[in-house]
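Complex shown without one protein chain; remaining protein chains in place.
First chain written, first letter: the chains are A, B and C, and each begins at residue 1.
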Amino acid sequence: MLLFWAVIIFLAVLVLAPVVPTLYQSLLDRPLYEAGGTLSLDNYVKLFTEAGFGQVALNTVLFAVMTTVLTLVIAVPMAVVVVRTKIPGGRFFAAAMQWPFFISSLILGFGWIAMYGPAGFVSVKVQQVLGFVPWNLYSIPGMALTEAVALAPIAYTFCAGALRQSDASLESAAQVCGAGPLRILFQVILPMLRPPIVYSSILVISMSIETLSVPLLYGQPVNIQVFSTFLFRNGLQSINPDYGVLGAASTIILAVTVGLVFIQAKLLKDAQRFVSVRGKATRPRRLDLGWLKWVSVAAISIYVVMGALVPIVGLIFRSFTFIFTPLQSPLQSLTMANYQRIFNYAAYIQSIKNSLIVAGLGAVLVSLVALLAVMVARRSTFRYRRVAEYLALAPQAMPGIIVGIGLFWAFAYAPFGLGSFIQGTLWALIIGFGLRALPSGFGSLAPSVMQIGQELDNAARVSGADWIKAFTMILAKLITPAFLGALVLTFVTMLKEYSPAVFLGSADTNIIGTTMLELWVQGNTGSVAALATIQIAITAAFVGLAGLLLKGHNRDA
Amino acid sequence: MPDVKVSNLNKIFGDNVVLDNVDFTIKDGEFFTLLGPSGCGKSTTLNCIAGLEQPSSGAISVGDTTFVDTDKKLFVPPEGRNLGMVFQSYALWPHKTIADNLAMPLQIRKVDKTEQRRLIDEALDKVGLLHLRERYPHQMSGGQQQRVALARALVYSPSVLLLDEPLSNLDAKLREQARAWLKRLQEDLGITTVYVTHDQDEALALSDRIAVMSNGYMIQVGTPTEIYETPATAEVAAFVGRCNFLEATVTDVTSTGAALKLEANGQQMTVDTPEKVTVGDHVTVAVRPEKLAVLPADDTAMPGTNVISAEVLTTSYLGSRFEYDLKVGDHVVQVVNDRGGLAGAVNLTVDPDACLIFPQADVLSEDAQALLTVAP
Amino acid sequence: MPDVKVSNLNKIFGDNVVLDNVDFTIKDGEFFTLLGPSGCGKSTTLNCIAGLEQPSSGAISVGDTTFVDTDKKLFVPPEGRNLGMVFQSYALWPHKTIADNLAMPLQIRKVDKTEQRRLIDEALDKVGLLHLRERYPHQMSGGQQQRVALARALVYSPSVLLLDEPLSNLDAKLREQARAWLKRLQEDLGITTVYVTHDQDEALALSDRIAVMSNGYMIQVGTPTEIYETPATAEVAAFVGRCNFLEATVTDVTSTGAALKLEANGQQMTVDTPEKVTVGDHVTVAVRPEKLAVLPADDTAMPGTNVISAEVLTTSYLGSRFEYDLKVGDHVVQVVNDRGGLAGAVNLTVDPDACLIFPQADVLSEDAQALLTVAP
Partner (left out) sequence: ACGSADGPEPGATNVVKTGEAPAYYPADYADVIAASKAEGGELTIYSNTDQENWDPIFRDFKKKYPWVTKISANNLDSDEVFQKVLSEQATSGSPADVLVSNAAQAWADFAERPDTLLEYTSPEVQKLPKVATLMPNVYAMSTDPMSIVYNASLMKDKPTGLKSLADIVSKDPNTYKGKITTRDVNGAFGFTVSHAFTEARPDSWTSLEKILPLGKAETSSGTQLEKITAGEYLAGFFVSAAPAYPKVEQSGGLLGITFLDDGTVVLPRGIGIAAKAPHTATAKLFTDFVLSEEGQRAVAEGGLTSYREGIEATDGRHTYQELVKKVGEDNVINVEYTKVPEDEVKAFTTRWDGLLGR
C-alpha cells in the first residue's frame, strides 16, 4: 500500500513540477525571478490582443490539421496494405515503414532542405527538367508534409497493431456476400479502424503543436510562425522577453492538448462498437489486390525512399563534404574534416557521451518508472490505480518546451535547494526527457503486462509467495521481453529529444541535439550532418543490439 | 483433513452485490461443487476461500484456523493459508520447467533439496507425468498441463484443494475421461475439495454435494440425486439437466396433486406433487425429456398416464438414442427416446409423478425461449 | 437448388498437405456435415467452396456453374459465387446496425430500397429478430448475434449455405436448443447446406449425411446411423460417439466371427463380425458404453453374451443415467447404465454382435490413454 502511494505521489510530483510554475507565471505580471509580482489575467488579455497570437494560432491549427490529415493519408492505407493484403516484400515494408521514427525530425528537416528545399538537389534537377519547381517546401503544407513523414510511423504502428489483431472473418464475410476489395476497404476495414485513428490523430496533433525543428527550419525565413516557434522566439531570442505572455501561451496550449485527450476518451466511449477482436484467434487471411498491389508497393517505396532514405543518404553525403551545393560536384570537396571537428573538441565528444548517458540511463529509469506505474495501474487492487495511469500518460499533452521552461522554474524554486543540485546537471535532462518519454514507456508496457494472466501471480500467491516474491520469481522474468521493448522505445525517444534541453542544459550538459543547433548556428552544417550520421548510427546499433537480445531471450524462454 | 466453514459471506463490488449471504460447510474429505451459470459468483466464492479476494463481510475457517473474519478484522493473505488451487487456464509458469514449477512452493516452504526432489517425483508420479519432469509447459498438451497444475497444487500437501473450472480448457472428448480420472484421484487422496464449474454434467458426475448458485445466492445445496430429482426451484431444474417447461392453470386440486390445463394447447393433465396449489393458480410444469414417451397417434397409452397430442417437428439421431422436437401448440417440447422413425401426429405420454410443478417463472433466457417457440 | 460437386480437391500449404484428394457430392437440399478433429481440414474445404481459399488442384461446381477448376485455370472469386456463409465468430460488422448488416449484400446486388426493406424484414422475421433491427451487434446476446449472422447469409437467397461451426460460441444449454432450431429452419427452407463442426453430437443430430475427415482425408461419408453403427475405422468409432477400446488376440475363427483373448486380463470373448481375421492377429475391439451391461458378480448373465470380470472404480450420476468406470486388468472401461449403486467386483456383459473389431490401432490420444490406465 505504501508502495502504491509512493508511486502515485512520485508521478504526481514529476508531472506537476513543470505545470505549476507555468500556470503561476501565466498569472504573474513579471518574471518569476523578480520579487513582488501581482496576480492577474492581464497576460492572457495581452496575448490575445497584442502579441499577434491570432495569426500564430491560425497557423498552428492549419499546420496541426494538415499534418494529421497527411499522416493518416500516408499511414492508414499503408497499414491496411502491409498487414491485410498480399504484397511482395510485405515483411520488409513492415519494418521499413518504421524507419523515419528512428530519425529525429530536426535531422529529417535538414535532409529535406538539402534535397527538396528551394536550392535542394532534387529541386534543382526538377527545375532543370521542368523549368520550375512544382512545390514549395517553405510553406505550411511543406512543413506539414515533412512532419507527417516523420510521424506516420506512429499512426502506422497503431493501425497495424489493430489490423493484425482484428478478426479476418469480418472481411471474409463481406467477400462472400459479394463485396469487392474496395468496398471491403471502405465499408468494413476503415470504419473499424476508428480507435487507432482517433488515438494516433490526437497524438499527432499534440506532437505537431509542440514540434520545434521543422517550423523553425522552414517557417522562419518566410515568417510562418506557429506556436512552438512563437515560444522559441519570444522566450529565447526576443529583445525583451515577456515571460508572463509566454506562460499564458503555454497554459493555453496545455489546456488544448489536455482537452484533446478528453475528446479522445469521449470519441471512443462506446468502444464496443469497434471491438473486432474476439476470444478465439482466427487465422489471418490476406486480400489479393490484383494489379493494385503494384501501385501500393510503388507508393510505399516512394514513402520510404523519398521520405527517409534520400534525405538520410543526402545527409551522410553532406557529412563527408566541405560544401554541399547543386552548384558544384560534392565529390570535389570530399573531406573528413566534419568528423575531425567533432572529435577535436572535447565539448562535442562530451555531448555525444552525454546523449548516450541521458538516453541510456534515462531509458532504464523511465522504463522502471513506467513498469511501476503499469503494475500499480493494471496489477493492483489499489483504489486510485487509475490515477497512476492518467499521470503516466499526461506528459503526452505537454510540449517539450513547456516541460523545459516549467522544470527550469521548478528546479529554481524546489524546496531545500534541491533544485540547485539538479539544475544544470545531466539529471535535469534525464528528468525532462524522461518525463516526455514516460507515456511511450507506459504505452508499450501496459498491453504486455495485461497480456500476462492475473492467474499466474494468483497461482504464486496461493502456493505461498507474497506480492514481492510473486513479482520477482514469476512476473519479472515474463515481462523481460516487453521491458526490453520499452527500453528501445524510450532510448530512441530520448536520444532524439532536445527541446527541453534548450532550457535545462548547461555547459557541461550539452547533448547531440543542442550541439547540432550550436554547430548549425555557426554555419558548420557539415559537422551537423556528421553528428546526425553518428546519431543515426547509434540508434541503429542500439535497435540492432536490442533485437539480438530479444531474440536470445525468446530462445531460452 | 479439516472442515471448511463459510459463514454469511458477502461481497460487494461498487454497488453490485456479487455474493449475498453465502453460507455452507464442507465436510472433511468431501468433494463439494459450486455450480451455476456464468457470473453467478462461483469464482468469487472460491477466491474468498483462497484469499485472493477479501469478502465485504463474513467469515471463513478451515478446521480450527480462521482465515478471514470481518467482525474481528482478521485476514490471512493467500500465502498464509496453505491451500492448493488449480486455475481454469492452469497458470503454469511458462519460464520454468515442470519440476521447477512444482519446486517453487517447496522452496518457499524451505524444504531441503533431496526432500523437494522426492515430493516432486511423488506428485508427478501421481498424475502419471514423471517422465516429463524436465519439459517446459509449452511443450505439453493441454491435458498434460492440466495434470501438472494439479500436481503443483498437491505437492506441498495443502489442507484443501480448490479447483476453478479445471477441465473447461480440454476438448470435449478428453474432458469426459479427465473427469473420471479426477474423481478417482480425489477418492484415493481423500482431500477436501471445492470445485467450481458451470457444467452440470461435470457437477453431477463428480460431486458428493453440489451447491447451485444464481446471482450471488445459494439456491440449493444437496447431493446430485437431490438436485436432479427434486430441484428446489424451476431455475435449478432448468440449469441442472435438460427440462421442458409448460405453462398451465390449476383446474382442480386432488389428494395427491392437481389437475392442470396446458396453456400451449388447452389439453388437460394430472400431476402428482407435494406442492400446495389452489385452483386458478398459474404454474409451470417441468418434465425431463427422458421422462416423456412418444407413441404413434393410434397407439393407446398406459392407463393413468397423461396423453398430450403433439406433432413431430424434427428427429435427431444421437447415436445411442433419438431426440424429437415436438410441437405442442406454439411450443417446442424435447423428448429423448430409444425409438426412432416417428413422424407426423403423435401422442406424448408422461407419468403424473414424473412432473414437477413450480410457481410460474421465467426460467429460460430470452434466446432459448425464442428458439423454442413456433407458429402454432 | 443445385448439387454441389467437389472433385479431387487438394490443398497444400508450403509442404503441408492439408487436403488430400477430397471428393464428394452434396445433393440438392441436403444437410451435409464435415466432421473431424481440429486441424483436419474442414474449414479449408469449406473455404475452397466459398472461394476464400484457392485449391492447389481440383474442381468445384454448383449445379451447372463451375466455381473453380484448376485444370482449366478457372477461378470465380467469392464475391461472384452467390453463397451464404456464417462464421464461427459470426463476423457481424460491429459498426453497422443489424439492418445495415443485412442491407450490405443487397446494396451490392443493387436491390431497390423498398425491396431491400422487405427482404431484410422477412429474413429477420425468419430468425425471430425483427424487433431488434436497429440495434448494434454488441447490444445483442451471443445467440441473437448468431441468428443475425444466419439472416445475413440468407437475405439474398444464396444458392448454398455454408456454416463454419456456427454454434460453437454459444453456451452449452443454448447450443442444444439452437441446434434443433437450425434443423427446423433448414428443413423449412430446403436450402442445400454445408456444415462444419467438430462436435459429433451436433453432426449426428443435424445431418442428412456426414463426411468424417482426418488429416485432410475423407475417411467415411454416410448417414448418421451408418457412421455411428458401422464406423469404417477405429478412428471413426473413437471420434463419433464414446467408445471403449480393448486390445485382443484372435484365438479362433468361427463362421460368424472370431474368438478373442483380451490382453487386459486374459479372458476370452466371442465377437460377431464380417471382418476377415486369422488366428494370431492382434486386433482392437470397440464397444460403445451403452452396449455394455453391468451385473453384480453373483448374478448370472444371459447365455450367449460375453462375460468379463471387472471391478467398479467410480460411479457417476448423470441425472438420467449412471456412468461406471470399471477396471478390467490395467484398463478403465466406461459403461453407461440405468442402474446405480453397484460397487466392488462385477460382471460386464456384452452381446457378440455389439462389438466391432478393427486391425490394431492407436486411436486414443496419449493423454486419453494415460487417463484410462490404472495400476492393475
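Here is the rule we go by: contacts are C-beta pairs under 8 Å (C-beta built on N, C-alpha and C of every residue); 3 or more make two chains touch, one makes a residue touch a chain.
Computed from a prediction, not measured in an experiment: that's the story for all the values here.
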item: Displayed chains contacted by the hidden chain, counting the whole assembly; value: A
item: Residue in contact with the excluded chain [from A:Ser40, A:Gln328, A:Thr381 or A:Thr472]; value: A:Gln328
item: Options A:Leu39, A:Ile302, A:Ala412 or A:Leu545, residue touching the unrepresented chain; value: A:Ala412
item: Chain A residues touching the omitted chain (full complex); value: 31-35, 114, 117-120, 124, 216-217, 220-223, 233, 236-241, 322-328, 332-333, 337, 340-341, 344-345, 347-348, 408-409, 412-413, 417, 419-420, 423-424, 505-508, 510, 518-525
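Basically, only the chains that are shown with their structure count from here on.
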item: Approximate Å spacing (C-alpha centroids) for the pair chain A, chain B; value: 53
item: Multi-partner residues of chain B (each touching 2 or more other chains); value: none
item: Complex contacts: residues of chain A adjacent to chain C; value: 167, 169-170, 172-180, 183, 187-188, 191-192, 194, 272-276, 278-280, 282, 285
item: Chain B residues touching chain A - in the complex, by the definition given at the top; value: 50-52, 77-79, 81-85, 87-89, 91-95, 104-105, 108-109, 152-153, 156, 162
item: Residue ranges of chain B touching chain C (in the complex, touch as defined); value: 38, 128, 141-144, 171-174, 176-181, 183-184, 187, 198-201, 204-206, 224-225, 228, 239-242, 288, 290, 313-314, 316-320, 323, 325, 332, 334, 336, 365-368, 370-374
